[in-house]
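A protein chain is absent from this complex, but the other protein chains hold their places.
Let's look at subunit A:
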């Protein structure tokens, strides 16, 4: 693979396909989009297989100096690899999910998705600060159009809210980037990751980046765009939004905030904890009272991503790796849950929970998939959700028991709202005739859901496949953070040892023996 520009190829394929989609009719556009995303998936597999675990930190690097220090530089480490894999894995599924439900302006729709794919891959493999920025911000546009053009009834408000929130954050980030480049004299991300900014400068830089990443995650209280965006977005839009776009926030923290501003990260760790804990509790409770399926899952996303931020700021390998696995898991699971909603939305055209009920009777296979993803969302061991949650929370205990205890309440509340949802949709009697008449999954829907189910179980039973590529990069980051690791309230002191609690003197067997 030496020297072969596979990353550029992965960017080029969707770009060419997008242009082609604009020129052809609906039927052909669908085919082109599917083939292009499958090619990218195949390239992703090639990428993974050729990734040298334990080799150089940055692999598949490409560099083309453009002008004024700005360069077209690509390259990935293990963290980027798994996120790219997630993106290319979900893309063909999204195209399939839109196969029948999108009937207007199909060419444009497919083009928007393909551009989206290009930008997502770009974000994860950009090695130049400004190249990253372009990919990161441009990602707004296709998603904005997907919601605004192909969305639900209230799509204008939702797309506007989405736009306002995300753009606000990024302006601050841009200013910070300009400052960094001026001081450090380079736009090269790997170099910047090793650069030590002055401690007081870090504070402001950290906050500027935080403004952008917190919105993307989204963290409480800048999360309110997410439920609206999800509700209005078409199914595939929700899948990509939850599956990949939210991960850009987490990626930002792990690629920029933590390695570039370690002191400030430690300084603001408590802020992250507090916001995350509020998010876990408040949004979980909000999810409990939702009547709209997509809104419920959207709120649950906020709660899950809060565990990710807690894990990221645990400053140890368990927390960081847990956060990464949880991001991957959430990408798969919440994506799958949105697909599950989409499956029945396509049949009944409503997201209102009470319109369904008893679907286990007429859609048994659907009920099985839905149950699996519900359990993965709850974090049942054996599914991907558990590994991520467990490691993240185990990581944070090493910093603060308070935060762990508060964040872990999420496992109770999560079980509450997800099982309550499942009960109302899949169990009970068939209250509505039209819902009772819905047919079970068709072949296309099987092809969408089965691979995700397999991935969820794989990641739950043998997460080593996903942990191994990241291990070295996490270790490097952990080493960089070692100096600043905060230590709040979990100090253990070795004991003296004492006799067993129930140790007792020997009593002679009495007359009764």
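Heads up, the rule we're going with is that a contact is a pair of C-beta atoms (placed from the backbone, for glycine too) under 8 Å apart; a residue touches a chain by one contact, two chains touch by 3 or more; residues count from 1.
Criterion: contacts and distances are computed from a predicted model.
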| item | value |
| --- | --- |
| "NADH-ubiquinone oxidoreductase chain 5", "serine-type D-Ala-D-Ala carboxypeptidase", "Heme exporter protein B" or "Hydrogenase" - which is the UniProt name of the missing chain | "NADH-ubiquinone oxidoreductase chain 5" |
| Contact with the hidden chain (one of A:375, A:435, A:449 or A:481) | A:375 |
| Residue in contact with the excluded chain [from A:12, A:45 or A:178] | A:178 |
| Contact residue for the chain not shown (choose from A:9, A:39 or A:134) | A:134 |
| Among A:34, A:172 or A:394, residue touching the chain not depicted | A:394 |
| Of A:317, A:331 or A:469, the residue in touch with the unshown chain | A:317 |
| Chain not shown, touching residues in subunit A | 67-70, 130, 133-134, 137-138, 140-141, 144-145, 148-149, 156, 159-161, 163-165, 167, 174, 178, 181-182, 187, 221-222, 224-225, 282-283, 285-290, 316-318, 321-322, 358, 360, 364, 375, 380-382, 386-387, 390-391, 393-394, 397-398, 401-402, 404-405, 408-409, 411-413, 415-416, 419-420, 423, 426-429, 461-464, 467, 471, 475, 478, 489-498, 500-510, 512-513 |
